[in-house]
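Yeah, one chain of the complex is gone here, protein chain that is, but the others are all in their spots.
Up next is subunit A:
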Amino acid sequence: MAKSPRSGTRALGGIKPSGALAGVVPFFAYTTVFLLIPTLVVIIAAFVSDGHLTLGNVRALGNAGFLTALKQSIILSALTAIIGAVVGGILAYAVSTARPDGILKRFITSLCGVLAQFGGVALAFAFIASFGAQGMISAWMKKAGVGPSSTLWLYQWDKGVLLVYLYFQIPLMLIVFLPAVEGLRPQWREATETLGGTTWTYWRRVAMPILFPSFVGATLLLFTNAFSAYATAAALVSQAQPLVPLQIAGTFTSETVLGQANVGKAMALAMVVVVAIVMTIYAWLDKRSSKWLVR
């Protein structure tokens, strides 16, 4: 019999077989082209104006409008991330208890896939058509004499926008968190019970600690997802620019002030910094729990 190839053996911390390296080349190419280069462009452009190095763009960020937008962007992202993570997490657990190959589960996961991608914009228009000034439901409510007298709430970042964001945050949470929930083995619950523990013990001592790293990771992903979302906000908000992505877009389309585009790049740099901070927090949390994780 021929000698079996080495590929089946596990690389124990040492040098991996070259085949494994070949596999990551597309990944590095992809991140370089679509992530690294744009980030570098943003960072460099933030410090350039009319072909000269300058701190002017960054200094321009100090104006009240941008700082408010940054604060509101962070609050909106954090709120929708936390609410989305909790609601989506509970839904993921509910879905994981359904029959594994059942039609219900397949339907919900594919629906969530679509919603997480496109839910925001589609829903924004659906909301405008229903609750907007000319909306069907608004008209009906006005006739019936119920509901809020104004439809302005729909266009405010901390009301309508927040609500609509949840429509893609919750499905996204469900999709990214479901594998972790499904990784919980029934033996762990049964072992807890035979050792004298209750259902509560199981959740507190076993399931929650095991899920925690994935939960935090997913929540941070939701945060960056909301933080960088543009289309949904743009669809709902037309006049003011209460969020950073809207402000950036504004600097690029503004015809009144020349040189604003460079300020936009400085704003983008600020976003990169926020995301970098989030990633650092994640890396730190991950290191704490990674002792027991299999990689």
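Quick note on the criterion: a residue touches a chain if its C-beta (ideal position, glycine included) is under 8 Å from a C-beta of that chain, and two chains touch if they have at least 3 such contacts; residues count from 1.
Methods note: contacts and distances are computed from a predicted model.
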Hidden chain of the complex, named as in its UniProt record, picked from "Phenylacetate-CoA oxygenase, PaaH subunit", "ABC-type quaternary amine transporter", "Ferredoxin" or "Acyl-CoA dehydrogenase": "ABC-type quaternary amine transporter"
Candidate in contact with the missing chain, chosen from A:F34, A:W140 or A:W188: A:W188
Contact partner of the left-out chain, one of A:T109, A:T201 or A:S228: A:T201
Touching residues (missing chain, whole complex) on subunit A: 185, 187-188, 190-198, 201, 205-206, 209-210, 289, 291-294
